[in-house]
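Only one protein chain is missing; all other protein chains are in place.
Chains here go by letter, A, B, C and D, matching the order in which they are written, and residues are numbered from 1 within each.
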Amino acid sequence: MAELKEIAKELLTSGTVAYIIGYASEKNDKTVPFIARTVEDAEKLVFTHHSVNNLSVYLKRIKKPESGKVGLVVKGCDLKAVVALIQESQSKREDIYIISPKCNTVVSDNTKPWNKDNIASKCLSCEVRTPSLFDATFGEIETVELPSDEQIELIKKVEAMSTSEKWEFWKNEFEKCVKCYACRQACPLCYCDQCIVDKASPRWIDSSATVQGNFAWNMIRAFHLSGRCIGCEECNRVCPVDIPLSLLNRKMSMFAVSEYDYKAGTSIEEPTLVGTYKLTDNEDFIK
Amino acid sequence: MKIGVFVCQCGENIGKTVDCVGVAKSCASIPGVAVSMEYKYMCSDPGQNLVKQAIADNGLDAVVVAACSPHMHEKTFRKAANGAGINPFLVEIANIREHVSWIHDDVPSGSLKATDLIRSAVEKVKNNAPLTTIKVPVTKRALVIGGGISGIQAALDIANAGYEVVLVEKEPSIGGHMSQLSETFPTLDCSQCILTPRMVEVYQHPKIKLLTYSEVEAVDGFIGNFKVKIRKKARSVIDEDCNGCGMCIQKCPTKKKAYSEFEEGMAFRPAIYVPFPQAVPNIPVIDRSVCTFYKTGKCKICETVCGRKAIDFMQEDTILEEEIGAIVVATGFKLYKITKPEPGSPYEGYGEYGYGEYKDVIDGLQFERMASASGPTAGEMKRPSDGKEPKKIVFIQCVGSRDESKGFSYCSKICCMYTAKHAMLYKHKVHDGEAYVFYMDIRSGGKMYEEFVRRGIEEDGAKYIRGRVSRLYEENGKIIVKGEDTLAGVPITIDADMVVLATAMVAQKEAPKLAQILGIPYDKHGFMSESHPKLKPVESSSGGIFLAGAANAPKDIPESVSMASAAAAKVMILFSSDILEREPVIAQVDESTCVGCFYCQKVCAYNAVERKEIKDRNGKLIKVVAYVNEGLCQGCGTCNATCPSKSVELIGFKDEQIFAQICALNEI
Amino acid sequence: MENIYKPDLAEVKEIIDETADTRTLRLQFKDPEVHKAFSFKAGQFGEYSVFGEGECTFCIASPPTRMEYIECTFKLVGKVTNALRKLNVGDTIGLRGPYGNSFPLEQMKGKNIVFISGGIGLAPVRCITWNVLDLRNEFKDITIVYGARRVEDLVYKNELEQWKAMKDVKTYITVDPGGETPDWKGEVGFVPSIVEKVAPSGENSIAIICGPPIMIKFTMPVLQKLGFKEENIITTLENRMKCGLGKCGRCNVGNVYVCKDGPVFNYTQMKALPDEY
Amino acid sequence: MKDYIITAENIQLLVNDVLKQGWDVVSESKTGVNFNAIKDASELAIKSDSKPSKLSMKDFFFPKTEPLFFYRQSHDGVELVDASPIEKKTLFLGAKPCDAAAIPVLSKVFNWDYKDEFYNKRVENSVVVSLKCNYSDDYCFCTSIGLSQKAEQGSDAMLTEQQDGSYFLHIVTEKGDEFFKMYSQYLKDTQAENNKPVESKYPEPAVKFDQGKVKGWLDANFEHDFWNNLGDVCLGCGQCTFVCPTCHCFDIVDENCNYHEGGRMKNWDSCQLCLFTKHASGHNPRDGQTKRYRQRIQHKFKYYEDKFNEVLCTGCGRCTRGCGVGIDIGGIMERIDKF
Partner (left out) sequence: MAENSFEPKITAFVCNWCTYTGADLAGTSRLKQQTNARLIRLPCTGRIDPVFIMKAFQNGADGVLVSGCHPGDCHYNAGNFHARRRWAMFKEMMDFLGIDNKRLHFSWVSASEGKKWVDVIDGVINTVREQGPFTQYKDINKETEIPVK
């Protein structure tokens, strides 16, 4: 943590960055997003097991500084979003100063202490606890005992269901949706100025929180993220009615890997899955 | 909006299996439909008049015609409606013949389907916007890139039709590879003799602006309206002042520092030179890399001897901007240099043939120079190493061609013919010589081609051996050629005096770069891609850019010339009208919602999506959004489907139109 | 159950194109009883529905003194206005209202009235103008200043002519510099400068001003200089509304719901509001 | 009003009885996400010491989406069809006092001048039996806005968990009285038992501020640097308004169910969403998250009070608990209090 503060102070003092998007402590152990603009602010920066938020979401939401880079404290997993944003012309690598910690997993429930049973599901299959893309890094990797990945089991369970069981499963989930669009707002890759759900003419998606409207919204959002979702699971976390959104997103990410050998947010240079094609793409399903 | 529905019976064609009266009646109750009627032949004059009359009587805003496929009569009805004051794009066709009456026998269900299709068309037309065809003025001025025989032919054809042409050639002279050839197959007439008059014609043509030693640097715009930047490289000689007397060349002291490109490295040329005596234009160029003045700051002999003060050592490259309506790409080919694999090249090369290592192993073009009366040996067969007449000569075909493992998968098409020609030329010059040809198989499709090859074998006695050469090596002043006669199944060794390799025709190295500048696709070998392999062989996929000659694929002279003329014809068609009209089905960006993810740009096959900077009043950049160049957009709509925020929409097939159709189809 | 959200059906009786993108619809309720019972005051607004597309808020542009038709004038800006434009004479729309407060007609009586408007801001002003003109004797001097960017952007062109022809009304129609046509005979200049030039006295006067925010911003100091008291400068706010009933929260600014407590505010009231309109 | 004792078993019996009468019975769902209409008493979740569910029960008075009427378009015009009348009687069982208290607060806005009968009918048809709250965490603050864990506002009756597992039932309103008279067989008279509600021990919410003082500051400080940083990390997701028992902004949209029929829907909306106030012209009076967040605070703790004499908040803390970026409304109030 001292390292982080030193890095931050240096960056702010030298004017390398205009501000740093990081985490600060809140009540109990919880950490919250925090924007450090001064050296005093830098003192408040922390990185703990509770630093859950994917802060790359702020790259699009906070006004770009007139001069200097944007400092971003970003875990290896969330860094994929930064890569994707660069791939999709939303950010420039040279505009961001990436401070990426070596991460020892984060909590699933932010109000409870970190322990073996309180580890975010995205951490369970994490391959990037040590980041590969950064301007500065800090911390040490420790061995973490991980619980089993229940999400992947659930995906398999849903896959094994009959068509009508699947439909029932999702209907029960989507029925709860209140169309608050928190999933979209928390998503670093939902950066459109006007989401299609807000497009009035023509109406793409029923704006009412009817079951049909909810299906349409969640379906189209998942489709727009197919091959793009980097699996930070922020949507899942912020959903006020606990819809397992990352189940769907992860399923589609797995498909992107199995079908196209594509992992979103891996490389800035790599062509995106959507928007490109290979002559050899599978077409068994086409008559 | 008031809509008229017109159901055509098409005689019995529709009327027999669709209850047109019933359909027209039920369509009358669709909200928005003011009038609905049927008629025997809607496309006939009385039928069209019926439509026009109904428009006038009911004050209709839009029209749906239920008839045959839109591919048949959409234009007819658009015109008719337009005649009655309705925008042609407020006409929709419901296809109830090909898609209903001709394929269904059951009248009730067919009629139901017809009604559905009409309802769908009605709903679509409610969301149609009046459109005007895009009218683009045509700049009647063509650019031909490449001054080989294809470029010359295309330029002359277009110029002779009365249009201005800018011909750009990167070398100091036009003429291309054909000017290097000694004789041409299958007639064995002198290449220079038939080419030179055409070169001169180009030079003297009042409609052709010839820019040699120049390269295309940038192309903006679209069909009919290109803006082309051309870099005119510094020649160090002022074109207008030079009279081509050649004194400078004669007096240049730097005589042996540069190999002649034209002679394929088999002779030297001075620092100031014209590539060959018949060069057009006959204006020398200074090769600054070898010129003494540029190296030491001293010399200037050429300047001194030039009576016309045409030497300008300080000359700089100039950039010319040309307004162009159509472009013919005739950049030709080069021969595959097999010396060593080039760095970064996927091709392994043919080290085993010793090219570059053994002086007496030469390639086809070098042989052409050797056989040419104006060449370094004045047409005599003299092998490079010692100038002796080669008594035994081996020709190896398919070096690089048809060899996926080491070279190129394609057949270079001309090698069989020119090797036969080489063997004949050799035999004509060295009567007691022996000519061996290693071949894979002989491809001699073409008028008089097969006869030509047979003549080489039967009359001139070239010995054809079917098989590959595995190795070459030098021994006692001979090139030992080891190969196999696969027909006889025996290994063969020939102690040759000289070996000629028929190396593959490959794309110009700069071709991909040029293709990118032009925004046209090219294949993995670097050849420019045609729009359709059969039906659009001279069009590139970008409107107004055409292909000619070997830039597209290996070709021989007659084929290149015909393709050039075809491309010229396409240009002339384009130039035959002042205004280019096209359907306004193009993509359009809503800049207020575009976030600039540029997925549209990624999926656009036509490079029609550009980046546009949005700035505020103070010139501060607010955002970068997509911009569709309507000249380039072909209207496929892939961008529309890909855009996450639906900020790109395809006019004529907007989402609201399609949604309305979907809803209407599934009604009831 | 009484349903405050349910509109009455009305029929489009006439369509008048004011400018290229502005149109006036003349409406009559389908049920003559409803039409007869409908009463409103100048300045009030209605919610107009195109079923399947939604609702849109416009002031009632015709005066309460002329009840044969109810008129609305709208500019093509979005989904519903686009749908409204597609209507033909005879088509059905929904209308609920009237909502909101109104211009203080009683307070205006016996005073000089200055009507200042720009662009489509004339719609509410036209309503109160005719209302006043129809009761001409109860008011003193009447001055009308109306401007648009270009000649072709002027709305209610016929009525502008009528006003100009009236002897007891001073009417000044202006277009922005550069927006005039060769045969334009009116004023050329921005509305604030025309007001300054015309210089109506602020004494015993009420100014009603509607138009683009920029016009209002620059006219305010002019009016104050002319001696208009803040409470005698009256305008309307155009916040986005949905319900029109003070429920949905959309038009909430500070302590007021513009749809209920407005849309008519005097300058004193407006200044008390947070700058969120 | 009268007080009774009801055992846990009798609550089950009563609920099944009520269901049998054709009423809906609504209680918190076992997942803790929202309130549900249950089909059987076994689904009941009455827990006084649980965290408030993620969604409040406002959905049952002011649904997230609700048809106001339907339209049918034809060649000849439009026909309007009324939405189904709201007739279903509903028993709310086990609501937290902070949930029940939202009902009278919302009634104010839905009834000033124009009356929203959609809301009123549902309130009319409901009996709210709340449960005295034995919970508090870092985020609730009912006591700071004039409520408490035993506040009776909005409740028709209130249950208090007794040490023996039975419940003390205090009748608050006539409506509650009438309701329980129908089910008196399940109740024991407290007089007879000589029983009194046990004041169970529970911590009061730790967050404390003086609403009057906060209001005073808000009155004077519409413009203040304090607001600037608040909006910084807010993602504008509006989750806080959707889970809030008192937020009531809504949208009215037409939803086509097929190409010429559909319903006009009244849907939850949120002042935190960037399009909420945006004009079709593109002008947006509240064009930044900072302004939108200020509107939320101002509307809850000042405007509503000015207009309706009620704070538009019950201190349930849902907005903070659910906030993805940890914006703590109680904390903000405490900070304002200290200015």
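By definition in this document, contacts are C-beta pairs under 8 Å (C-beta built on N, C-alpha and C of every residue); 3 or more make two chains touch, one makes a residue touch a chain.
Please read all numbers here as calculations on a predicted model, not as lab measurements.
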| item | value |
| --- | --- |
| Neighbouring displayed chains - absent chain, whole complex | A, B, D |
| Selected residue (touches chain absent from view) among D:Asn228, D:Asn258 or D:Ser281 | D:Asn258 |
| From B:Ser214, B:Gln397, B:Thr419 or B:Ser541, residue that would touch the chain that is not displayed | B:Ser541 |
| Where the unshown chain meets chain A, residue by residue | 158-159, 161, 163-171, 204, 206, 208, 210-212, 215-216, 219-220, 222-223, 226-227, 248, 251-252, 255-256, 259-260, 273-275, 277, 279, 281-283, 285-287 |
| Positions on chain B where the hidden chain makes contact | 69-71, 95, 97-100, 102-106, 109-110, 112-113, 116-117, 120, 521, 541, 585, 603, 605-606, 634-638, 640-642, 650, 653, 655, 658-659, 661-663, 665-667 |
| Hidden partner chain, residues of chain D it touches | 65, 67, 70, 72, 81, 83-84, 255-259, 261-263, 265 |
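In this text, only the chains that are shown with their structure count from here on.
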| item | value |
| --- | --- |
| Between B-C and C-D, the pair with more C-beta contacts | C-D |
| Chain ID, smallest distance between chain and overall C-alpha centroids | A |
| Whole-Å gap between the CA centroids of chain B and chain C | 62 |
| Centre-to-centre distance between chain D and chain A (centres being mean Cα positions), rounded to whole Å | 31 |
| Junction residues of chain A - those touching two or more other chains | 194, 201 |
| Sites on chain D at which at least two other chains make contact | 73, 251, 253, 256, 260 |
| Arrangement of touching chains [line / ring / star / complete / other] | complete |
| Chain C-facing residues of chain A, complex | 200-201 |
| Of all residues in chain D, those that touch chain C in their complex | 68-69, 71, 73, 77-78, 80, 82-83, 85-86, 109-110, 112-118, 121, 222, 248-254, 256, 260, 262, 264, 266, 269, 271, 276-281, 285-286, 291, 295, 298-299, 302-303, 306-307 |
| Chain D - residues contacting chain B, complex | 73-75, 256, 258-260, 282 |
